[in-house]
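Submitted below is the structure of interest, expressed as structure tokens.
Yeah, one chain of the complex is gone here, protein chain that is, but the others are all in their spots.
To keep things simple, chains are lettered A, B, C, D, E, F and G as they appear, and every chain counts its residues starting from 1.
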Amino acid sequence: MLIKTVFSGFGGQGVLSMGLNLTHAAMLEGRYVTYLPAYGAEVRGGTANCTVSISDEEIASPVAYAPAFVVALNEPSMVRFQNKIQSGGVMFLNSDLIKEQPDRGDIEVVNIPANTIAEKMGNVKSANMVLLGAFVKKSNLVSLSSLIESLTVVLKGNQKLISFNKDALTVGYEFI
Amino acid sequence: MLIKTVFSGFGGQGVLSMGLNLTHAAMLEGRYVTYLPAYGAEVRGGTANCTVSISDEEIASPVAYAPAFVVALNEPSMVRFQNKIQSGGVMFLNSDLIKEQPDRGDIEVVNIPANTIAEKMGNVKSANMVLLGAFVKKSNLVSLSSLIESLTVVLKGNQKLISFNKDALTVGYEFI
Amino acid sequence: MKGRIVIDQMLCKGCELCIAFCPKQLITLSDELNAAGYLPSSFNDRGDCNGCASCAVVCPEVAIEVYRE
Amino acid sequence: MKGRIVIDQMLCKGCELCIAFCPKQLITLSDELNAAGYLPSSFNDRGDCNGCASCAVVCPEVAIEVYRE
Amino acid sequence: MKKIFSRPKSLKKAVFHYCPGCGHSIIHRIACEAIDELGIQEKAIGVPPPGCSVFAYYYFDVDMVESAHGRGAAVATGIKRAYPGAIVFTYQGDGDLSAIGTTETLHAANRGENITAIFINNAVYGMTGGQMAPTTMLGMKTTTSPYGRDDRFEGYPIKMSEILGQVRGTCYIERVAVNSPSNIRKARKAIKKAFQCQIDGLGYSLVEILSPCPTNWKKSPVEAWKWVGEVMAKEFPLGIIKDTTGKSDAD
Amino acid sequence: MKKIFSRPKSLKKAVFHYCPGCGHSIIHRIACEAIDELGIQEKAIGVPPPGCSVFAYYYFDVDMVESAHGRGAAVATGIKRAYPGAIVFTYQGDGDLSAIGTTETLHAANRGENITAIFINNAVYGMTGGQMAPTTMLGMKTTTSPYGRDDRFEGYPIKMSEILGQVRGTCYIERVAVNSPSNIRKARKAIKKAFQCQIDGLGYSLVEILSPCPTNWKKSPVEAWKWVGEVMAKEFPLGIIKDTTGKSDAD
Amino acid sequence: MNKMLFTGNAAIGEAAVRAGCQCYFGYPITPQNELTEYMANNLSRRPGCTFIQAESEIAAINMVYGASVAGVRAMTSSSGPGISLKQEGISFLAACQLPAVIVNMSRGGPGLGSIAAAQSDYHQATHGGGHGDYRTIVLGPSSVQELADLTYRAFEMSDKYLIPVMILGDGMLGQMMEPVEFKYEAPEVLPVRADALRGAKGRPSRFVRTFTSNPSELEELNWSLFRRYQLLQKEEVSFENYLTQDARLIVTAFGIGARIAKGAIKQARGYGMKVGLFRPITLFPFPREQLKELAKTTSYFLDFEMNMGQMIDDVKLSLEGAGEVSFYGRPGGVIPTSTELLRVISRIYSQKGLG
Partner (left out) sequence: MNKMLFTGNAAIGEAAVRAGCQCYFGYPITPQNELTEYMANNLSRRPGCTFIQAESEIAAINMVYGASVAGVRAMTSSSGPGISLKQEGISFLAACQLPAVIVNMSRGGPGLGSIAAAQSDYHQATHGGGHGDYRTIVLGPSSVQELADLTYRAFEMSDKYLIPVMILGDGMLGQMMEPVEFKYEAPEVLPVRADALRGAKGRPSRFVRTFTSNPSELEELNWSLFRRYQLLQKEEVSFENYLTQDARLIVTAFGIGARIAKGAIKQARGYGMKVGLFRPITLFPFPREQLKELAKTTSYFLDFEMNMGQMIDDVKLSLEGAGEVSFYGRPGGVIPTSTELLRVISRIYSQKGLG
């Protein structure tokens, strides 16, 4: 079974590290994975997104034309990817930054006030991890523990950051 | 009938203009012609040579591997081309500068004291034209008149030079 | 001299340069993201804008128009 | 000081530089072409060569060896 | 009240793709102001480079042609020689002009090609993600000088304007900066003067512009603008490097 | 009497393919003399160019590698960085170093690559038959400047040594000539000093040598040698252009 | 399990370091910058090693030439326009029989093109974009793991045959991350080639050159290269056969294109179509016999490339008329989907009545 997830938002919101964490966690669980960041000339501090593919067999293309999951951290991302997400897919929105709702009836939408939650925890920067936590709970793609295990690698052992993000992941996970 | 002639000597002896004149004359007589100068990195004011091909039909290759005629203005040239000239071919030597004789029995050798003759005429520089005159008389490749006609073109109308060379051609022609 | 500026909120990228270079501190960031995802700056007309245009000259987005009497 | 030079006729290209730079005019061109087709220069030992080596220093062909007492 | 400042005529109404606080967009605007003031919009042909400004033709409302990286001076030479009626300018980054384009630039200048170069020195390769440029400061960390530029390994910041000042085909070279209202106004004057040199047929003119790259310098726009004055301008002193026009700077 | 002048050890016993009176053969000899004096024959690696001196490896009895036209400085950089134990020198013509090789030369110099360049300025492209070089004199007729070099069309003679003197990675640059016994001796000293700079690890050193090309100048060797002093040296003044060694010239 | 997540670009860098690559010379260009940056981090200050961000791609390839002459393992990398600029230098490397590894993470062309992944430099890589009769060994990886493995192999082959090797990747492979396992440790002492130029100490002086005024010398060089190319054809071809045994239609594709093809083929098999994939891994030498072999079991082929059709020439030349070859391609940096290719496959499958 091959599942593709797109994370999208403004540069600086940490969408790439969300994808990287998920990819790494899935790798730890012995799945086939690919991670593809968007790159381009027009991306000048603008929007950023990445695609994570997780599967039980070799992955043909790392590109997602119709992702099963989309995690949108800002409005433009929601607008852009609601046209791509596959029917029956699930879209996760940072409801603090996205007021509108996607106008597709055939997809499930999960709203998470990630900024609010993160601010409560005293660090709005970890809103992305809150979302990621919520995402894995709902999507069931990987276990929370492998996510947390991945943090140490992805954050290159920066203890302070690790514990911060660990908590954010957990809170997000329990939010669902 | 395809006939190839090689003119060879030191740079400055005027071997190229000999070839050019012959080629032009043959062209005037409506023959197919090619003219190929030797060029190369090692030619640094050193030796020079050119190949003239004259034929009644299209000429395949302008290169001469076994020329019918060789006109040698110095010893190195004689030595080099005596190994290439075809059996039964004729070799013309500037006997003022070439003491040795080719050691091949199957070719005809014509010795012309071109420098002496030219000096007598008061211009050693036209030794090449003396040789050329003698060459066409013997080889019968073109008529003296077309040779003279060519001079005007090849020497770009420089009257002084033209008359000089015209005389040299004639004297050489009559020498044979 | 009296002046006034108009900031195009859609063009603004919230670089804060106009804020830094306004001699009268008449510009501040608004707290609403614009469509492009930036916090645009806005002009607080306290009446003492002199139309020096420093804000406009430094604006990388040509987002500021300046008026003067 | 007394000197003497030896010119390698095979190497010489008859450029006449040694001739031009010999302070004592001890070098001239010979009238026999060498194998390479040049008129090589030759040394006329009038006994007053001082071995200054100017000829050798300017010789592009390294054709001149200089001896000195 | 009447409008005393707004978008210049030859600057298209389009949203810049540049990062917040980027010097390129300022330079686009003042170049267009100069073009408008001289009334040469209909004669101008611009040659933008690969670089963050690769899309300059989305903004300049004049004829433009993309150049291969570093070859702007050669392309401009071809245009100007083929059609001397045009006012031809290159727009080149520091990687473009002072690294890969060194030969073309120096020789076009030496031939005194009657063209104008707008040379954006932001001390990095912006478009490709902030690699070291020939103009990168000593000690400065970039993605390809991760230990800080060290002259023993990476050499010194190179001063192309001073070098170009040496060749006789150049008529006017000035270094300016876009880091304050007054410097921006000076920069506009310099660009205008460079174009004027071409109109007068005086030869190769160049304006080097120290320009902030907040993104790759990892600074806020305001910090970046400060850094231009406090650090870059020390290594690359502002002012006229060569001027054979005899004309004063005032306009 | 004892032999006081003969062929240097590191110059192979071979007949030069150069024209009578050509400066290349003189320069080969004095470079070999310098190599012998410093005892670096076993360490030296030379990088000759396309050009009349393309066959330099037939004469220099040291390791040598052919370079693509103009890329000598880059090739030498690669060798020296890969094996710093070698004494690496390029041998480059004026077309090679100051036209197509401008970028590689300027940037190797700016990085202070610890290599030595022997730069033969004969004001023409010799090997290819006497075309105009960046160093060709104004008014001089060549096969590609048949009307005489005119700065309005062909630009000015370019002074690479002065330009290279500008970049901080260069430690020693001198212009000499091979047109008289004394100048030839000076030239030998300069080459030796340049090699010494490399031995001492001081950075990029270059010796520009004004060199006669009788064939393409259409002059006799003696006339050509005179012309070097009377015409070329006026445009390209002889002497030290840059010297950071502090060491005096005497040896 | 000691797998790590690496971008393709970084994986090449790490593999090169472990292969004993001592010198890297490069110039920035998207989409291969991560490789240049990886080498900056790992070679800049490593004792005995060198990283130079060259002033241009031309300078970079000629620095590689110099380093290779001096006997060390050297590498450069670029993409489209930069690779074009290296052609003269590559021709010189080939002519002087100097090993070197050149990476092309190709992007959409021609011209400045796009920075998206493309396969339109196949001809340039395999037929020698430079002047003269030379060829380079060309490797076409299709995963990050293969990038790492082939990088190591590239250095080995280049030293063994004294032929420069080009790794022909693409922007997507370079940018994407996959788990990778490095099978070798960096050597303690870096290798130095036997015939290196390091000064004529204790031996006669040597020179490395191609220029000659005697063409037959140059002819002999060409023949000796040619003999090695034939040897490569015998010894070094590699390729992948995927579900070809019973296949009625065989897709030929390389690199990232082959991955997309696999996806399509899986789907096609799902619909009961007997489709297989032949993937050349060495693009030069091209696995000619091995492809011809397949013409015994089917005569229907579909060549799929992310370009206008380049490898298809080699496919046809291999089949020597034995098979019927259709083509599907998308140039310019467009990434086709497996489903899109599936449609093409089914159309051909039914048209040819293979069902």
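The rule we apply is simple: a contact is a pair of C-beta atoms (placed from the backbone, for glycine too) under 8 Å apart; a residue touches a chain by one contact, two chains touch by 3 or more.
Given the structure is predicted, the values throughout are model-derived calculations rather than measurements.
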{"item": "Omitted-chain contact residue, chosen from G:193, G:248 or G:316", "value": "G:316"}
{"item": "Selected residue (touches chain absent from view) among E:25, E:67 or E:161", "value": "E:67"}
{"item": "Chain not shown, touching residues in subunit G", "value": "58, 80-81, 83-85, 87-88, 91-92, 94-96, 106, 108-116, 120-121, 123-124, 127-134, 209-223, 226, 307-308, 310, 313, 316-317, 320-322, 330-335"}
{"item": "Interface residues of subunit F (partner: the chain not displayed)", "value": "50, 54, 66, 68-70, 95, 99-100, 102, 125, 127-129, 131-132, 134, 143-147, 153-154"}
{"item": "Residues in subunit B touching the chain absent from view", "value": "20, 23-24, 27, 30, 33-37, 39-41, 58-63, 65"}
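As a convention for this text, only the chains that are shown with their structure count from here on.
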{"item": "Copies subunit E and subunit F touch via same or different residues, half shared test", "value": "same"}
{"item": "Of all residues in subunit G, the ones touching two or more other chains", "value": "30, 55-56, 211"}
{"item": "For subunit D, residues that touch 2 or more chains besides their own", "value": "36"}
